[in-house]
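Excluded from the complex is one protein chain; the other protein chains are retained at their positions.
Let's turn to chain A:
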Amino acid sequence: MTTTTDLVSYEDALASYDPVMGLEVHVELGTKTKMFCGCSTELGAEPNSQSCPTCLGLPGSLPVVNATGVESAIKIGLALNCEIAEWCRFARKNYFYPDMPKNFQTSQYDEPIAFNGYLDVQLEDGTTFRVEIERAHMEEDTGKSTHVGGATGRIHGAQHSLLDYNRAGIPLIEIVTKPIVGAGERAPEVARAYVAELRELIKALGVSEARMEMGQMRCDVNLSLMPKDADKFGTRSETKNVNSLRSVERAARFEIQRHAAVLSGGGTIVQETRHFHEDTGSTTSGRVKEEAEDYRYFPEPDLVPVAPSRDWVEELRATLPELPLARRNRLREEWGVSAVDMQAILNAGAIDPIVATIEAGADATSARKWWMGELARTANETGTHLEALPITPEQVARVTALVAEGSLNDKLARQVIEGVLKGEGTPDEVVEKRGLKVVSDEGALTAAVDEAIAGNPAIADKIRGGKVAAAGALVGAVMKATRGQADAARVKELILEKLGVSEG
């Protein structure tokens, strides 16, 4: 797709305008059953195999609220420092679309379960930015349509469409920020950091896996610009379903540049929905909202109001885990790493594995070294998550223990890790099978050292003459002879001993 949009440079855009953002994030809850019926929410099942009269919207069917869904919503609200409604209702959002079986979505309108909160997010340089939360409300997901035969994958122009209602009725929490102002040039970074922090929070609460690539978490980026001296927000565009952290940042950045181009050219921004394209990093116009769409909201008469007792809310508050930002700050101190390094650890998804490795007995530095080094590289190359690698934190801890006791050196340890990843067994089994033990048999080592000295008389002389640095060549020869299984430091000691020199 080509884009004919003129852009102004990012710097020029920010010189004249202040961006105002609103972020709407949908999170699919990880409840076992759907929001209003008992159907399973398991992903990957045969299309339409997880459906019943209620989630298919058959005539006569009725919804029943999933209590766990409400509980999750309250937990999210509490973690976002929101007030929790004492009494609220579901509402029907009426519009026609084939993937919505009832042609209305059961949602919440002017009575959200949680409202008026905030989330502190940390930017790359370690500074904190507070994002105000307008509301978090409960609703149900739609089915999934696959449009076949159209050029764009959209319903228009399609020959036919396939509908899978397995997703219909899966609980969603929609979290809406208040307008985010004052972020200036860092607005795209704030957007990204907010979505990232929210994802961590959701995961920490255990209410969803929040995997964006699986559609379990989706973000709409609403953005407008206002001239530096203005006090009224400009017209916004709504970029829908931006589905990765990187895309959130890019979409915000692109829209800032596009809006600036339109506005500085004397044009006006049209209120419309836009689609983000991963390949070009640009957005294109979706449908124009000539007037605000009329969803004819009204209270859902098939459901009774949700009135969480204060006792229950306080009980839930008491069960909240340590929240991600606080935890990261604590760990940063415990591990002695910089804010930037911590950000990298977070981005790599390495926090939990490192914590688990330390809990299994490793020291922080080693645990971090393995997960952020060898293992991060492997995950990257194979396109998997760190936690999906076929190695456990306990196994990593065992490797560090073997290194610490001197049974493995660094090079051997890497081979052990490689063996575990290849499915050759536990670290000890790999050591055993591959015969990867540091040679600590002094007799064998001494023989190898003697052999190396005898075989390299010129180098031996240099060392005898005081060029201790030349010992490296002899160490290399010994290591080669022992197929890397010797402890290099001990080898060097032996060589120097034999040749009657000391390092000092």
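To be clear about the criterion, a contact is a pair of C-beta atoms (placed from the backbone, for glycine too) under 8 Å apart; a residue touches a chain by one contact, two chains touch by 3 or more; residues count from 1.
Criterion: contacts and distances are computed from a predicted model.
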- prompt: When you check the chain that is not on display against UniProt, which of "Aldehyde dehydrogenase family protein", "Peptide ABC transporter permease", "Fumarate reductase subunit C" or "Glutamyl-tRNA(Gln) amidotransferase subunit A" does it turn out to be?
  reply: "Glutamyl-tRNA(Gln) amidotransferase subunit A"
Residue of A:34, A:92, A:253 or A:492 touching the missing chain in the full complex: A:92
Task: For the chain that's not shown, point to the residue among A:214, A:270 or A:304 touching it.
output: A:304
- line: chain A positions in touch with the non-displayed chain are 53, 56-65, 92, 94, 96, 98, 101-104, 155-156, 161, 163, 292, 294, 296-298, 301-304
